[in-house]
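My questions all concern the structure below.
Up next, subunit A:
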Amino acid sequence: MSDKIDGRHTANQLTIADKLKNGMESGHMSRREVLRRGSVLGLSMAFMGSLFGFDRAAFAQEAPKEGGVLKLGISRPRGVVDPLTSRSRSEGFILKPVLPPLGRLQADGTLAPGLAESWAPNEDATVWTFTFRPTKWISGEAFTAHDIAAALDILLDPASPSPTVSGYRGILSHGKYEVPDDSTLVFHLDRPYVDFPYIVSYGATAWFPKGYVQGDFAAGKVGGVGPFLLKEYSADRGATYVKNPDYWDAANIHLDGLEILFFDDDQSMALALQGGQVDALPVLASSAVLAISANPDFEVLSARSSAYNSIRMQVDASPFSDKRVRQALAYSIDRQAIVNTIYSGAADVGNDHVFAPAFQQSAAVVAAIPQRERDIEKAKALLAEAGYANGVQVTLTSQQYADIPQYLQMVQSQAKEAGFEITLDLKSQAEYYGADDNQPWLSVPFGATDWGERATPGAMITPAYLTGAPFNESKYANPDFDAAAKAFDAETDPVKRDQLAIDAAKIMHEDTPTIIGYFAQTRRPVSKKVKAFPAGPASQLDLTGTWLDQ
Partner candidate 1 sequence: MTHAPVAISVENLAVAYVRKGRILPVLQDISFSVRPGEALAIVGESGCGKSTLAASILGVLPGNAQITYGTIRVAGLDTTTAGFEELRAVRGTKIAMVSQEPGGALNPSMTIGKQVAEAVLATRGCSATEARARALELLTRVAIREPQNVARRYPHQLSGGQQQRVLIAMAVAGDPSVLVLDEPTTGLDATVEAEVVELIGRLRRETGAAIIFISHNLRLVSRVCERMAIFYAGRLIEIGPSAEVIANTAHPYTNALLSCLPSPSHDKFANPVAPIQGEVPRPGELPPGCVFSPRCRFATDACTSAQPSLEAVEGTADHRAACYYPEKAEGSVTSIPIERGPASADDDYVLELEHISKRFRNLVVCDDISFKIKRGETLGLVGESGSGKSTLARCIAGLTLPDSGIIRLNGKDLSLRIERRSMASVRAVQMVFQSPENTLNPSFSVRAILGRAISRLAQKAVSPDRLEKLAENVRLPQVFLDRRPRQLSGGQKQRVAIARAFAGQPELVLCDEPVSALDTSVQAGILYLLTRLQNEERVSYLFISHDLGVVRYLADRIGVMYLGQMLEIGTSADIFAGPRHPYADALLRASSLDGGETSPLPAAMPDAQVTEQSCRFAARCPRAMATCISAPPPVREGENGHQIRCHLTLEQLCHPGTPTPVSIEA
Partner candidate 2 sequence: MLRFLLQRLALIALMLLVLSGLVFFLVQLLPGDLATNILGSQATPEQYAAMRAKLGLDQPVWVRYFTWLGDFLRGEWGHSVSADQPVRDLVLTRFGNTLRLAGVALAILIPSAIVAGVLAGLNEGKWIDKIISVGGATLTVIPEFVSGIILMIVFAVWLRWFPISATAPSDADFWTTVRHLILPSLPVVFVSFGYIAKMARSGTIEVLEAPYIRTATFKGLTRRQIVLRHVLRNALPPTISLSLLQASFIMGGLVVVEQLFTYPGLGKLLLDASTSHDVPTLEAAVLLAGIIVMVMTLLADLTLALLDPRVRVGG
(Lines give C-alpha, C1' and ligand atoms only; values in the text may rest on other atoms or scores of the structure.)
Protein backbone atom coordinates (compact mmCIF):
# COMPACT_ATOMS: atom_id res chain seq x y z
CA MET A 1 0.00 0.00 0.00
CA SER A 2 2.61 2.44 -1.09
CA ASP A 3 1.97 5.96 -2.09
CA LYS A 4 4.17 5.55 -5.12
CA ILE A 5 1.28 3.95 -6.93
CA ASP A 6 -0.46 7.26 -7.26
CA GLY A 7 1.75 8.36 -10.09
CA ARG A 8 0.72 5.46 -12.18
CA HIS A 9 -2.96 6.29 -12.42
CA THR A 10 -4.05 6.62 -15.98
CA ALA A 11 -6.29 9.23 -17.43
CA ASN A 12 -8.93 6.61 -17.67
CA GLN A 13 -8.76 5.99 -13.98
CA LEU A 14 -9.11 9.65 -13.29
CA THR A 15 -12.38 9.53 -15.26
CA ILE A 16 -13.48 6.64 -13.12
CA ALA A 17 -12.65 8.63 -10.06
CA ASP A 18 -14.81 11.44 -11.38
CA LYS A 19 -17.74 9.10 -11.91
CA LEU A 20 -17.36 7.71 -8.43
CA LYS A 21 -17.26 11.21 -7.02
CA ASN A 22 -20.49 12.01 -8.86
CA GLY A 23 -22.13 8.88 -7.54
CA MET A 24 -21.20 9.65 -4.02
CA GLU A 25 -22.17 13.23 -4.16
CA SER A 26 -25.52 12.46 -5.75
CA GLY A 27 -26.18 10.09 -2.82
CA HIS A 28 -26.22 7.01 -4.99
CA MET A 29 -23.21 5.52 -3.30
CA SER A 30 -22.03 5.07 0.21
CA ARG A 31 -18.49 5.80 1.22
CA ARG A 32 -17.77 2.08 1.46
CA GLU A 33 -19.15 1.46 -2.00
CA VAL A 34 -16.90 4.16 -3.41
CA LEU A 35 -13.95 2.50 -1.76
CA ARG A 36 -14.92 -0.91 -3.04
CA ARG A 37 -15.59 0.17 -6.55
CA GLY A 38 -12.51 2.32 -6.70
CA SER A 39 -10.40 -0.58 -5.58
CA VAL A 40 -11.78 -2.78 -8.32
CA LEU A 41 -11.15 -0.19 -10.93
CA GLY A 42 -7.56 0.07 -9.86
CA LEU A 43 -7.56 3.13 -7.62
CA SER A 44 -5.24 2.80 -4.69
CA MET A 45 -6.38 3.45 -1.14
CA ALA A 46 -4.00 6.31 -0.81
CA PHE A 47 -5.25 7.86 -3.99
CA MET A 48 -8.85 7.49 -2.94
CA GLY A 49 -7.98 8.89 0.45
CA SER A 50 -6.55 11.95 -1.13
CA LEU A 51 -9.38 12.26 -3.60
CA PHE A 52 -12.34 11.70 -1.30
CA GLY A 53 -10.86 12.91 1.92
CA PHE A 54 -11.12 9.58 3.78
CA ASP A 55 -9.36 9.31 7.06
CA ARG A 56 -6.56 6.80 6.72
CA ALA A 57 -6.45 6.37 10.45
CA ALA A 58 -9.57 4.25 10.08
CA PHE A 59 -7.32 1.53 8.68
CA ALA A 60 -4.86 1.67 11.51
CA GLN A 61 -4.50 -1.48 13.61
CA GLU A 62 -3.79 -2.20 17.26
CA ALA A 63 -0.11 -2.96 17.80
CA PRO A 64 0.28 -6.64 17.00
CA LYS A 65 2.47 -9.24 18.69
CA GLU A 66 4.77 -11.29 16.53
CA GLY A 67 5.00 -15.05 16.42
CA GLY A 68 2.91 -18.11 17.10
CA VAL A 69 1.28 -20.72 14.92
CA LEU A 70 -2.35 -20.21 14.03
CA LYS A 71 -4.39 -23.43 13.87
CA LEU A 72 -7.41 -23.53 11.63
CA GLY A 73 -10.06 -26.18 11.16
CA ILE A 74 -11.69 -26.62 7.80
CA SER A 75 -13.80 -29.28 6.23
CA ARG A 76 -11.84 -31.95 4.44
CA PRO A 77 -11.39 -31.29 0.74
CA ARG A 78 -12.20 -34.22 -1.47
CA GLY A 79 -9.19 -35.95 -2.91
CA VAL A 80 -5.76 -34.47 -3.20
CA VAL A 81 -5.52 -30.70 -3.28
CA ASP A 82 -4.08 -29.27 -6.47
CA PRO A 83 -4.33 -25.84 -8.11
CA LEU A 84 -5.25 -27.48 -11.40
CA THR A 85 -8.38 -29.10 -10.06
CA SER A 86 -9.18 -26.88 -7.13
CA ARG A 87 -12.82 -25.89 -6.96
CA SER A 88 -13.87 -25.72 -3.32
CA ARG A 89 -13.32 -23.19 -0.59
CA SER A 90 -11.33 -25.72 1.42
CA GLU A 91 -8.93 -26.29 -1.45
CA GLY A 92 -8.52 -22.54 -1.75
CA PHE A 93 -7.69 -22.29 1.95
CA ILE A 94 -4.98 -24.89 1.51
CA LEU A 95 -3.50 -23.44 -1.67
CA LYS A 96 -3.62 -19.70 -1.20
CA PRO A 97 -1.23 -19.26 1.70
CA VAL A 98 1.38 -20.48 -0.78
CA LEU A 99 -0.11 -19.34 -4.07
CA PRO A 100 -1.84 -16.04 -3.33
CA PRO A 101 -4.47 -14.30 -5.52
CA LEU A 102 -3.71 -11.35 -7.79
CA GLY A 103 -5.81 -8.99 -5.72
CA ARG A 104 -6.79 -9.57 -2.12
CA LEU A 105 -10.51 -9.31 -1.51
CA GLN A 106 -11.34 -7.82 1.88
CA ALA A 107 -14.35 -8.35 4.10
CA ASP A 108 -15.78 -4.98 3.11
CA GLY A 109 -15.68 -5.88 -0.55
CA THR A 110 -12.63 -3.83 -1.43
CA LEU A 111 -9.86 -5.37 -3.46
CA ALA A 112 -6.40 -4.75 -2.04
CA PRO A 113 -3.29 -5.20 -4.20
CA GLY A 114 -1.82 -8.63 -4.02
CA LEU A 115 0.58 -10.13 -6.53
CA ALA A 116 -0.80 -7.49 -8.83
CA GLU A 117 0.40 -4.14 -7.69
CA SER A 118 -2.19 -2.28 -9.73
CA TRP A 119 -4.66 -2.70 -12.54
CA ALA A 120 -6.68 -0.48 -14.81
CA PRO A 121 -9.30 -0.84 -17.52
CA ASN A 122 -9.60 0.98 -20.82
CA GLU A 123 -12.52 3.29 -21.48
CA ASP A 124 -15.18 0.63 -22.11
CA ALA A 125 -13.70 -1.97 -19.76
CA THR A 126 -12.78 -4.39 -22.56
CA VAL A 127 -9.01 -4.22 -22.07
CA TRP A 128 -7.44 -4.58 -18.64
CA THR A 129 -3.83 -3.98 -17.84
CA PHE A 130 -2.36 -5.61 -14.73
CA THR A 131 0.99 -4.64 -13.30
CA PHE A 132 2.80 -7.12 -11.06
CA ARG A 133 5.14 -6.32 -8.27
CA PRO A 134 8.70 -7.59 -8.48
CA THR A 135 8.90 -10.66 -6.28
CA LYS A 136 10.28 -14.13 -6.57
CA TRP A 137 9.32 -17.74 -6.04
CA ILE A 138 10.98 -19.38 -3.10
CA SER A 139 12.98 -21.37 -5.64
CA GLY A 140 14.74 -18.13 -6.42
CA GLU A 141 13.21 -17.63 -9.84
CA ALA A 142 11.54 -14.32 -10.44
CA PHE A 143 7.77 -14.16 -10.47
CA THR A 144 6.67 -12.64 -13.81
CA ALA A 145 3.54 -12.02 -15.84
CA HIS A 146 4.61 -15.04 -17.88
CA ASP A 147 3.74 -17.25 -14.93
CA ILE A 148 0.14 -16.00 -14.91
CA ALA A 149 -0.14 -16.24 -18.69
CA ALA A 150 1.21 -19.79 -18.61
CA ALA A 151 -1.27 -20.68 -15.88
CA LEU A 152 -4.13 -19.19 -17.91
CA ASP A 153 -2.96 -21.18 -20.92
CA ILE A 154 -3.54 -24.31 -18.90
CA LEU A 155 -6.62 -23.26 -16.97
CA LEU A 156 -8.56 -21.89 -19.96
CA ASP A 157 -7.75 -24.82 -22.20
CA PRO A 158 -11.09 -26.57 -22.83
CA ALA A 159 -9.34 -29.90 -22.19
CA SER A 160 -8.13 -28.74 -18.80
CA PRO A 161 -9.41 -30.58 -15.75
CA SER A 162 -9.78 -27.22 -14.03
CA PRO A 163 -13.25 -25.94 -13.30
CA THR A 164 -11.87 -22.40 -13.58
CA VAL A 165 -12.78 -22.17 -17.23
CA SER A 166 -16.49 -21.93 -16.50
CA GLY A 167 -15.96 -18.70 -14.57
CA TYR A 168 -14.31 -17.08 -17.57
CA ARG A 169 -16.79 -18.28 -20.16
CA GLY A 170 -18.00 -15.40 -22.25
CA ILE A 171 -15.58 -13.04 -20.57
CA LEU A 172 -12.06 -14.14 -21.36
CA SER A 173 -11.04 -16.71 -23.97
CA HIS A 174 -7.99 -18.89 -24.20
CA GLY A 175 -4.96 -16.94 -25.48
CA LYS A 176 -6.62 -13.51 -25.37
CA TYR A 177 -3.90 -11.98 -23.23
CA GLU A 178 -0.41 -10.66 -23.88
CA VAL A 179 2.72 -10.05 -21.90
CA PRO A 180 4.36 -6.81 -23.06
CA ASP A 181 6.98 -7.02 -20.34
CA ASP A 182 7.78 -9.22 -17.33
CA SER A 183 5.66 -7.18 -14.99
CA THR A 184 2.69 -6.44 -17.23
CA LEU A 185 -0.23 -8.57 -18.41
CA VAL A 186 -2.89 -7.22 -20.76
CA PHE A 187 -6.30 -8.94 -21.03
CA HIS A 188 -8.54 -8.55 -24.08
CA LEU A 189 -12.05 -9.41 -22.91
CA ASP A 190 -14.85 -10.90 -25.00
CA ARG A 191 -17.26 -8.31 -23.69
CA PRO A 192 -17.05 -5.24 -21.51
CA TYR A 193 -16.69 -6.31 -17.92
CA VAL A 194 -16.39 -3.82 -15.15
CA ASP A 195 -15.82 -6.36 -12.38
CA PHE A 196 -13.01 -8.22 -14.16
CA PRO A 197 -10.39 -7.89 -11.37
CA TYR A 198 -12.67 -9.99 -9.18
CA ILE A 199 -12.62 -12.76 -11.72
CA VAL A 200 -8.86 -13.16 -11.46
CA SER A 201 -8.73 -12.59 -7.72
CA TYR A 202 -11.55 -14.68 -6.48
CA GLY A 203 -12.78 -18.22 -6.34
CA ALA A 204 -10.71 -21.30 -5.67
CA THR A 205 -8.20 -20.56 -8.42
CA ALA A 206 -4.63 -20.31 -7.21
CA TRP A 207 -1.93 -19.18 -9.59
CA PHE A 208 0.90 -21.56 -10.11
CA PRO A 209 4.39 -21.21 -11.58
CA LYS A 210 5.41 -21.97 -15.14
CA GLY A 211 6.07 -25.63 -15.82
CA TYR A 212 3.68 -26.76 -13.11
CA VAL A 213 2.64 -30.42 -13.31
CA GLN A 214 -0.42 -31.76 -11.56
CA GLY A 215 0.54 -33.31 -8.24
CA ASP A 216 3.51 -31.00 -7.63
CA PHE A 217 1.67 -29.22 -4.85
CA ALA A 218 0.84 -32.36 -2.88
CA ALA A 219 4.38 -33.56 -3.39
CA GLY A 220 5.69 -30.34 -1.86
CA LYS A 221 7.43 -29.25 -5.06
CA VAL A 222 5.85 -25.81 -5.24
CA GLY A 223 7.86 -23.17 -3.47
CA GLY A 224 5.26 -20.48 -3.72
CA VAL A 225 5.20 -16.70 -3.53
CA GLY A 226 2.62 -16.35 -0.77
CA PRO A 227 2.89 -15.32 2.87
CA PHE A 228 3.53 -18.92 3.90
CA LEU A 229 5.51 -21.90 2.72
CA LEU A 230 4.05 -25.39 2.75
CA LYS A 231 5.87 -27.51 5.26
CA GLU A 232 3.75 -30.63 5.10
CA TYR A 233 0.54 -31.67 3.46
CA SER A 234 -1.45 -34.82 4.11
CA ALA A 235 -4.75 -35.48 2.39
CA ASP A 236 -5.98 -37.16 5.57
CA ARG A 237 -5.02 -34.74 8.22
CA GLY A 238 -4.28 -31.26 6.89
CA ALA A 239 -1.37 -28.99 6.14
CA THR A 240 1.27 -27.07 8.04
CA TYR A 241 3.02 -23.91 6.89
CA VAL A 242 5.83 -21.67 8.01
CA LYS A 243 6.14 -17.98 7.35
CA ASN A 244 7.71 -17.00 4.04
CA PRO A 245 10.45 -14.47 4.88
CA ASP A 246 10.62 -13.36 1.25
CA TYR A 247 6.92 -12.52 0.95
CA TRP A 248 6.52 -9.05 -0.44
CA ASP A 249 4.40 -7.95 2.51
CA ALA A 250 6.21 -10.07 5.11
CA ALA A 251 6.25 -7.13 7.47
CA ASN A 252 2.51 -7.42 7.94
CA ILE A 253 2.54 -11.19 8.46
CA HIS A 254 2.82 -11.60 12.19
CA LEU A 255 2.41 -15.35 12.45
CA ASP A 256 5.34 -17.76 12.51
CA GLY A 257 3.30 -20.41 10.90
CA LEU A 258 -0.06 -21.82 10.06
CA GLU A 259 -1.62 -25.20 10.64
CA ILE A 260 -4.77 -26.37 8.92
CA LEU A 261 -6.62 -29.44 10.20
CA PHE A 262 -9.32 -31.27 8.28
CA PHE A 263 -12.66 -32.23 9.76
CA ASP A 264 -15.54 -34.09 8.21
CA ASP A 265 -18.36 -32.59 10.10
CA ASP A 266 -19.27 -29.34 11.67
CA GLN A 267 -19.83 -30.68 15.11
CA SER A 268 -16.40 -32.16 15.54
CA MET A 269 -14.95 -28.99 14.09
CA ALA A 270 -16.85 -26.90 16.61
CA LEU A 271 -15.87 -29.23 19.43
CA ALA A 272 -12.25 -29.09 18.31
CA LEU A 273 -12.36 -25.31 18.58
CA GLN A 274 -13.89 -25.51 22.04
CA GLY A 275 -11.44 -28.20 23.00
CA GLY A 276 -8.55 -25.89 22.02
CA GLN A 277 -7.32 -28.03 19.17
CA VAL A 278 -7.81 -25.21 16.69
CA ASP A 279 -7.96 -21.42 17.06
CA ALA A 280 -10.37 -20.42 14.35
CA LEU A 281 -12.82 -21.87 11.89
CA PRO A 282 -13.01 -19.95 8.58
CA VAL A 283 -16.28 -21.69 7.70
CA LEU A 284 -18.82 -23.17 10.07
CA ALA A 285 -22.45 -24.09 9.61
CA SER A 286 -24.79 -21.86 11.54
CA SER A 287 -26.10 -24.85 13.47
CA ALA A 288 -22.67 -25.49 14.93
CA VAL A 289 -22.05 -21.83 15.66
CA LEU A 290 -24.79 -21.81 18.28
CA ALA A 291 -22.88 -23.77 20.90
CA ILE A 292 -19.80 -21.61 20.45
CA SER A 293 -21.56 -18.28 20.52
CA ALA A 294 -22.60 -18.97 24.09
CA ASN A 295 -18.98 -19.49 25.10
CA PRO A 296 -17.20 -16.31 26.29
CA ASP A 297 -13.79 -17.62 25.23
CA PHE A 298 -14.80 -17.29 21.61
CA GLU A 299 -16.00 -14.63 19.31
CA VAL A 300 -18.04 -15.23 16.21
CA LEU A 301 -17.05 -12.93 13.37
CA SER A 302 -19.75 -12.22 10.85
CA ALA A 303 -19.58 -10.88 7.34
CA ARG A 304 -22.38 -10.42 4.90
CA SER A 305 -22.23 -12.81 2.03
CA SER A 306 -23.85 -13.24 -1.32
CA ALA A 307 -24.08 -17.01 -0.98
CA TYR A 308 -27.62 -18.35 -1.12
CA ASN A 309 -29.68 -21.49 -1.46
CA SER A 310 -31.67 -21.40 -4.63
CA ILE A 311 -35.05 -23.15 -4.60
CA ARG A 312 -35.32 -23.12 -8.33
CA MET A 313 -38.23 -24.21 -10.42
CA GLN A 314 -37.79 -25.19 -14.04
CA VAL A 315 -39.87 -22.75 -15.96
CA ASP A 316 -40.76 -25.28 -18.63
CA ALA A 317 -42.15 -28.01 -16.42
CA SER A 318 -45.61 -28.26 -14.91
CA PRO A 319 -46.75 -27.02 -12.44
CA PHE A 320 -43.98 -24.45 -12.27
CA SER A 321 -44.26 -23.50 -15.91
CA ASP A 322 -46.98 -21.18 -14.65
CA LYS A 323 -45.38 -18.07 -13.18
CA ARG A 324 -48.24 -17.76 -10.68
CA VAL A 325 -47.38 -21.09 -9.11
CA ARG A 326 -43.78 -19.96 -8.68
CA GLN A 327 -44.92 -16.71 -7.16
CA ALA A 328 -47.42 -18.50 -4.93
CA LEU A 329 -44.61 -20.56 -3.46
CA ALA A 330 -42.56 -17.41 -3.00
CA TYR A 331 -45.43 -15.80 -1.11
CA SER A 332 -46.06 -18.80 1.09
CA ILE A 333 -42.74 -18.77 2.93
CA ASP A 334 -41.90 -16.70 5.96
CA ARG A 335 -38.38 -15.55 5.21
CA GLN A 336 -37.79 -13.72 8.46
CA ALA A 337 -38.92 -16.75 10.46
CA ILE A 338 -36.48 -18.90 8.51
CA VAL A 339 -33.65 -16.45 9.06
CA ASN A 340 -34.45 -16.23 12.74
CA THR A 341 -34.83 -19.96 13.21
CA ILE A 342 -31.89 -21.26 11.26
CA TYR A 343 -29.46 -18.35 11.52
CA SER A 344 -30.56 -16.62 14.71
CA GLY A 345 -31.03 -13.59 12.52
CA ALA A 346 -27.55 -13.65 11.02
CA ALA A 347 -28.74 -13.55 7.43
CA ASP A 348 -30.19 -11.00 4.99
CA VAL A 349 -33.71 -11.69 3.84
CA GLY A 350 -33.73 -12.38 0.11
CA ASN A 351 -36.18 -11.11 -2.43
CA ASP A 352 -35.89 -13.74 -5.17
CA HIS A 353 -33.18 -11.95 -7.11
CA VAL A 354 -29.42 -12.21 -6.84
CA PHE A 355 -28.66 -8.63 -5.85
CA ALA A 356 -27.70 -9.51 -2.32
CA PRO A 357 -27.47 -6.79 0.29
CA ALA A 358 -23.86 -7.88 0.61
CA PHE A 359 -23.15 -6.22 -2.73
CA GLN A 360 -22.84 -2.52 -2.16
CA GLN A 361 -24.51 -1.75 -5.49
CA SER A 362 -27.59 -3.60 -4.29
CA ALA A 363 -28.66 -0.74 -2.05
CA ALA A 364 -30.56 0.87 -4.92
CA VAL A 365 -32.17 -2.46 -5.84
CA VAL A 366 -33.25 -3.20 -2.30
CA ALA A 367 -34.80 0.24 -2.05
CA ALA A 368 -36.54 -0.03 -5.41
CA ILE A 369 -38.18 -3.46 -5.15
CA PRO A 370 -40.61 -4.09 -2.28
CA GLN A 371 -39.74 -7.12 -0.16
CA ARG A 372 -41.93 -10.16 -0.73
CA GLU A 373 -43.56 -10.94 2.58
CA ARG A 374 -45.46 -14.05 3.51
CA ASP A 375 -49.01 -13.74 2.23
CA ILE A 376 -50.90 -17.01 2.40
CA GLU A 377 -54.08 -15.52 0.96
CA LYS A 378 -52.24 -14.15 -2.02
CA ALA A 379 -50.44 -17.42 -2.51
CA LYS A 380 -53.69 -19.34 -2.41
CA ALA A 381 -55.26 -16.87 -4.83
CA LEU A 382 -52.35 -17.23 -7.24
CA LEU A 383 -52.55 -21.00 -7.03
CA ALA A 384 -56.29 -20.91 -7.64
CA GLU A 385 -55.78 -18.65 -10.64
CA ALA A 386 -53.27 -21.10 -12.01
CA GLY A 387 -55.83 -23.84 -11.61
CA TYR A 388 -54.56 -25.43 -8.40
CA ALA A 389 -57.28 -24.35 -6.01
CA ASN A 390 -57.03 -27.67 -4.22
CA GLY A 391 -53.33 -27.39 -3.76
CA VAL A 392 -50.48 -28.95 -5.61
CA GLN A 393 -48.19 -31.89 -4.93
CA VAL A 394 -44.55 -31.54 -5.86
CA THR A 395 -41.29 -33.30 -5.11
CA LEU A 396 -38.41 -31.10 -4.15
CA THR A 397 -35.10 -32.75 -4.91
CA SER A 398 -32.04 -31.55 -3.16
CA GLN A 399 -29.05 -32.56 -1.11
CA GLN A 400 -28.16 -33.39 2.45
CA TYR A 401 -25.74 -30.56 2.74
CA ALA A 402 -25.21 -27.79 5.24
CA ASP A 403 -28.39 -25.91 6.11
CA ILE A 404 -30.38 -27.05 3.09
CA PRO A 405 -32.37 -29.77 4.86
CA GLN A 406 -33.36 -27.34 7.59
CA TYR A 407 -34.32 -24.67 5.11
CA LEU A 408 -36.36 -27.03 2.99
CA GLN A 409 -38.12 -28.53 5.97
CA MET A 410 -39.22 -25.07 7.01
CA VAL A 411 -40.33 -24.28 3.49
CA GLN A 412 -42.16 -27.57 3.38
CA SER A 413 -43.92 -26.87 6.64
CA GLN A 414 -44.73 -23.26 5.74
CA ALA A 415 -45.83 -23.84 2.17
CA LYS A 416 -48.24 -26.49 3.34
CA GLU A 417 -50.58 -23.77 4.54
CA ALA A 418 -50.79 -22.31 1.06
CA GLY A 419 -51.59 -25.69 -0.45
CA PHE A 420 -48.17 -26.98 -1.45
CA GLU A 421 -47.72 -30.62 -0.51
CA ILE A 422 -43.97 -30.86 -0.86
CA THR A 423 -42.20 -34.21 -0.68
CA LEU A 424 -38.52 -33.86 0.05
CA ASP A 425 -36.04 -36.04 -1.76
CA LEU A 426 -32.70 -35.30 -0.18
CA LYS A 427 -29.86 -37.04 -1.94
CA SER A 428 -26.23 -37.04 -0.99
CA GLN A 429 -24.32 -34.11 -2.37
CA ALA A 430 -22.47 -36.33 -4.82
CA GLU A 431 -25.69 -37.84 -6.02
CA TYR A 432 -27.43 -34.50 -6.40
CA TYR A 433 -24.69 -33.01 -8.50
CA GLY A 434 -23.92 -36.28 -10.22
CA ALA A 435 -21.68 -36.29 -13.24
CA ASP A 436 -21.87 -35.96 -16.97
CA ASP A 437 -25.17 -37.09 -18.38
CA ASN A 438 -26.68 -37.66 -14.98
CA GLN A 439 -26.77 -34.38 -13.10
CA PRO A 440 -29.99 -34.20 -11.12
CA TRP A 441 -29.27 -30.66 -9.95
CA LEU A 442 -29.62 -29.47 -13.52
CA SER A 443 -32.34 -31.82 -14.62
CA VAL A 444 -34.92 -32.16 -11.84
CA PRO A 445 -37.96 -29.91 -12.30
CA PHE A 446 -37.89 -28.69 -8.71
CA GLY A 447 -34.64 -28.51 -6.84
CA ALA A 448 -32.64 -26.62 -4.30
CA THR A 449 -29.00 -25.81 -4.94
CA ASP A 450 -26.41 -24.08 -2.84
CA TRP A 451 -24.73 -21.23 -4.68
CA GLY A 452 -21.50 -20.05 -3.21
CA GLU A 453 -20.42 -16.52 -2.68
CA ARG A 454 -19.56 -14.42 -5.73
CA ALA A 455 -17.84 -11.10 -5.71
CA THR A 456 -20.35 -9.44 -8.01
CA PRO A 457 -23.97 -9.90 -9.05
CA GLY A 458 -22.79 -10.43 -12.60
CA ALA A 459 -20.73 -13.41 -11.56
CA MET A 460 -23.89 -14.92 -10.16
CA ILE A 461 -26.09 -14.18 -13.15
CA THR A 462 -23.72 -15.20 -15.91
CA PRO A 463 -23.46 -18.94 -15.18
CA ALA A 464 -26.97 -19.48 -13.83
CA TYR A 465 -29.62 -17.21 -15.26
CA LEU A 466 -28.59 -16.06 -18.74
CA THR A 467 -30.42 -17.87 -21.50
CA GLY A 468 -28.59 -21.10 -22.27
CA ALA A 469 -26.01 -20.59 -19.55
CA PRO A 470 -24.20 -23.81 -18.63
CA PHE A 471 -25.60 -23.99 -15.12
CA ASN A 472 -29.00 -22.50 -15.84
CA GLU A 473 -30.78 -25.04 -13.69
CA SER A 474 -34.15 -23.29 -13.84
CA LYS A 475 -34.02 -23.13 -17.65
CA TYR A 476 -34.78 -19.48 -17.24
CA ALA A 477 -34.80 -17.62 -20.55
CA ASN A 478 -35.80 -13.99 -20.78
CA PRO A 479 -34.10 -11.76 -23.41
CA ASP A 480 -34.96 -8.61 -21.47
CA PHE A 481 -33.21 -9.99 -18.42
CA ASP A 482 -30.20 -11.10 -20.46
CA ALA A 483 -29.88 -7.64 -21.97
CA ALA A 484 -30.17 -5.84 -18.65
CA ALA A 485 -27.66 -8.17 -16.97
CA LYS A 486 -25.06 -7.83 -19.74
CA ALA A 487 -25.44 -4.06 -19.82
CA PHE A 488 -24.96 -4.02 -16.08
CA ASP A 489 -21.64 -5.82 -16.42
CA ALA A 490 -20.45 -3.37 -19.04
CA GLU A 491 -21.61 -0.13 -17.50
CA THR A 492 -18.96 1.90 -15.75
CA ASP A 493 -21.20 4.77 -14.79
CA PRO A 494 -22.46 4.05 -11.27
CA VAL A 495 -25.78 5.80 -11.64
CA LYS A 496 -26.68 4.11 -14.90
CA ARG A 497 -25.39 0.87 -13.48
CA ASP A 498 -27.75 1.05 -10.52
CA GLN A 499 -30.68 1.50 -12.87
CA LEU A 500 -29.60 -1.51 -14.91
CA ALA A 501 -29.35 -3.51 -11.69
CA ILE A 502 -32.86 -2.51 -10.70
CA ASP A 503 -34.15 -3.47 -14.14
CA ALA A 504 -32.55 -6.89 -14.05
CA ALA A 505 -33.61 -7.57 -10.47
CA LYS A 506 -37.19 -6.53 -11.15
CA ILE A 507 -37.49 -8.90 -14.08
CA MET A 508 -36.04 -11.75 -12.05
CA HIS A 509 -38.19 -10.96 -9.04
CA GLU A 510 -41.30 -10.93 -11.17
CA ASP A 511 -40.47 -14.08 -13.15
CA THR A 512 -39.34 -15.90 -10.02
CA PRO A 513 -37.35 -18.71 -11.62
CA THR A 514 -35.97 -19.29 -8.16
CA ILE A 515 -36.81 -18.47 -4.61
CA ILE A 516 -33.97 -16.82 -2.79
CA GLY A 517 -35.13 -16.69 0.78
CA TYR A 518 -32.03 -15.29 2.37
CA PHE A 519 -28.32 -14.64 2.10
CA ALA A 520 -26.68 -16.15 5.15
CA GLN A 521 -23.74 -14.40 6.71
CA THR A 522 -20.33 -15.95 6.88
CA ARG A 523 -19.78 -16.97 10.50
CA ARG A 524 -16.24 -17.39 11.69
CA PRO A 525 -15.87 -18.58 15.27
CA VAL A 526 -12.49 -17.49 16.53
CA SER A 527 -10.73 -17.93 19.81
CA LYS A 528 -10.34 -14.62 21.57
CA LYS A 529 -6.58 -14.96 21.50
CA VAL A 530 -6.66 -14.53 17.73
CA LYS A 531 -6.61 -10.86 16.79
CA ALA A 532 -7.49 -9.14 13.52
CA PHE A 533 -8.79 -12.28 11.96
CA PRO A 534 -10.59 -11.46 8.71
CA ALA A 535 -14.36 -11.83 9.07
CA GLY A 536 -14.82 -12.46 5.38
CA PRO A 537 -15.29 -12.93 2.56
CA ALA A 538 -16.19 -16.57 3.03
CA SER A 539 -13.92 -18.10 0.47
CA GLN A 540 -10.87 -15.94 1.15
CA LEU A 541 -8.53 -15.90 4.06
CA ASP A 542 -6.14 -12.99 3.99
CA LEU A 543 -4.07 -13.31 7.13
CA THR A 544 -2.26 -10.04 6.60
CA GLY A 545 -2.25 -8.33 9.97
CA THR A 546 -3.63 -11.31 11.89
CA TRP A 547 -1.78 -12.05 15.10
CA LEU A 548 -1.93 -14.16 18.19
CA ASP A 549 -2.22 -12.72 21.65
CA GLN A 550 -0.42 -15.32 23.75
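Simple rule for what comes next: contacts are C-beta pairs under 8 Å (C-beta built on N, C-alpha and C of every residue); 3 or more make two chains touch, one makes a residue touch a chain; residues count from 1.
Selection rule: all candidates are chains of the complex that A comes from, given by their letters.
Worth saying up front: this structure is predicted, and the values here are computed from it rather than measured.
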(message) For subunit A in this complex, identify the touching candidate from 1 or 2.
(response) 2
(message) With touch defined as at the start, can you tell me which subunit A residues reach candidate 2 in the complex?
(response) 76, 78-80, 85, 232, 234-237, 261-265, 267-268, 271-272, 274-277, 428-431, 435-438
